[in-house]
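Provided herewith is a single structure, encoded as structure tokens, for subsequent inquiry.
Then we have chain A:
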Amino acid sequence: MTDVFAVSDNILSPLGMTSAENFERLKEGVSGIRLQEDKSISDEPFYAALFDLKMDEELAASIPLSRNFTKFERLLIASVRQALAGSGVDPADPGTALIISTTKGNISLLEAAEPVPDLTTNIALHTSAKKVAGYFQFVSQPLVVSNACISGSLGIITGMRLIRSGRYRHAVIAGADLISKFVLSGFQSFQAVSPEPCRPFDKDRLGISLGEGAATLILSGNKALIRGASIKVAGGSTGNDANHISGPSRTGQELGTIIQKALGESGVTAEDIDHISAHGTATPYNDEMEAKAIFLTGMSRTPVNSLKGYYGHTLGAAGLIESIITIASMKEDLVIPTMGFRKLGVTVPIHVAQSFLPTKLEHCLKTASGFGGCNAALVFSKLNASYTA
Partner candidate 1 sequence: MNIYIRSAASISPQPAFGDDPLSAKPAIPIGNRLRAIEPDYSSFIDPKQIRRMSRIVKMGVAAAHACLREAGETMPGAIVTGTAYGCLEDTGIFLSRLIEQQEEMLSPTSFIQSTHNTVGAQIALMLQCTNYNNTFVHRGFSFESALLDAMMLLWEGAATTVLAGSVDEITDSSHAILERFGLYRRRFPPIAGEGAAFFLLAGEPTDNDYAQLEGLHTFYRPHSIGEVEDQIRDFLSARSLTMEDIDLVLSGGHPTAPIFKDKECIGFKHGSGEYPTASSFALAYAASILRAEKTIHKRILIYNHYLDIHHSLMLVSKC
Partner candidate 2 sequence: MNKEKYIISSCSISPAGVRKDGSLLYDRDDRPLGDFLLSLYTHSGMDYPKFYKMDRLSKLGWLASEILLKDATWIKELLPEEVGIVLSNAHASLDTDIKYLATTKEFPSPAVFVYTLPNIMIGEISIRNNFKGENGFFIFDRFDAGFLEQYVSCLIDEGHLRSCICGWVDVGEEDYRAALFLVAGDPPDSAAPPGHPGLLFTKTNMDKIFMEDTL
Partner candidate 3 sequence: MTSNKYTKAPVYVAGLGVISAIGSNVAECLDALEHERPGMGEIDTLDTLHRKQFPVAGVKAGNEELAASLGVPPGVSRTALLSLIAAKEALASSGLEGRSSWRIGMVSANTVGGMDKTEHFFKSFLEDPKKGRLKDVVGHECGSITEWVADRLGIHAYTTTINTACSSSANALYFAARLIRHGILDVVLAGGTDALTKFTLNGFNTLMILDKEYCIPFDEDRRGLNLGEGAGYTVLVSQQVADSLQKAPVCRLTGFCNRNDAYHQTASSPDGKGSYLAMQGALESGGLQPSDIDYINLHGTGTQNNDLAEGTAIQRLFDPRYPKMSSTKSFTGHTLGASGGIEAVFSALSVQRDLIYPNLRFRTPMKELPFTPETRLIKNIPVKHVLSNSFGFGGNCSSLIFSKL
């Protein structure tokens, strides 16, 4: 089976404009979550990691004809542009796929005070995907994944599968989501938004903090494109709890099954996993379910982190941002601690990383879960010595 390599990436977040910048901020222990007082989003102040105006202006200035693009599309373009630069992957190659992951895309158009012309067309996710594809002159038709909070992870899994099946040689997977009144009010209506910066897996966790961000991961079946330490996407799986549309499984069994399938596909066992980058949204139910799945699959001693304390929950971008940080961690053999975590607050024993943990990272697991009962698991593996030049 074709190996699929992670050859280039970008994270565009309130913490920085490149993956490297982002990873540096994490190493400095900086979180993007702030108390936000934007009245256009919420009457009450709330905690979230949002782009400031300056960042958007910079983005706008850097994209020709940026007026033709929405903020959501500008984020995608800026992130894809960064990731493509020097990657050796050519959008004009019909063998290059473009996959866009998002949950709500241009939803803010719906909130606009003035009626937006051609609203239905402009708000459609495939429209944004076509605009981004057109900007880079992708030849292949772009693919949009919109599968709640596993969208980013599912984008990577889909890219991996399309390369393995021989349909494409490269896949550019870009994800983004913005926090609008629509999204925030929805999570607030669920009483799911934490009144303080979120605290994944913590005993006193009170819910999520939302975040904005975009990220791009470029996968390729061509190992010649690998730069630096080489990471492959070894396996991935998705599935459904078949339990409840807005609450996760009580047992974690389903996520456990998905994890095992991903491990099996990657040819590794639970013991081989050196680190787990969990979804860890800091809602009571999600973290409990994930902990149970980790426990059930025999990885209670594997260092687990959640990056939500730095980025907030970036929805459709989360799987991508967190996978890219995991890849960076593997390259530096460094587990990033779980910001906001103090004391374990789940009913099964798992090892939540609380401080920087320098350790050899050969195989890492990334999990994600979302509304609709969906789960995803991805395994990243460092290449065998034989692959490295």
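Selection criteria: all candidates are chains of the complex that A comes from, given by their letters.
By definition in this document, contacts are C-beta pairs under 8 Å (C-beta built on N, C-alpha and C of every residue); 3 or more make two chains touch, one makes a residue touch a chain; residues count from 1.
Model, not experiment: these values are computed from the prediction.
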{"item": "Complex member in contact with chain A (any copy), out of 1, 2 or 3", "value": "2"}
{"item": "Complex contact set, residues of chain A against candidate 2", "value": "103-105, 107, 110-111, 120, 123-127, 129-130, 141, 143-148, 150, 154, 158, 161-162, 164-165, 167, 181-182, 185-190, 237-246, 254, 257, 261, 265, 370-374"}
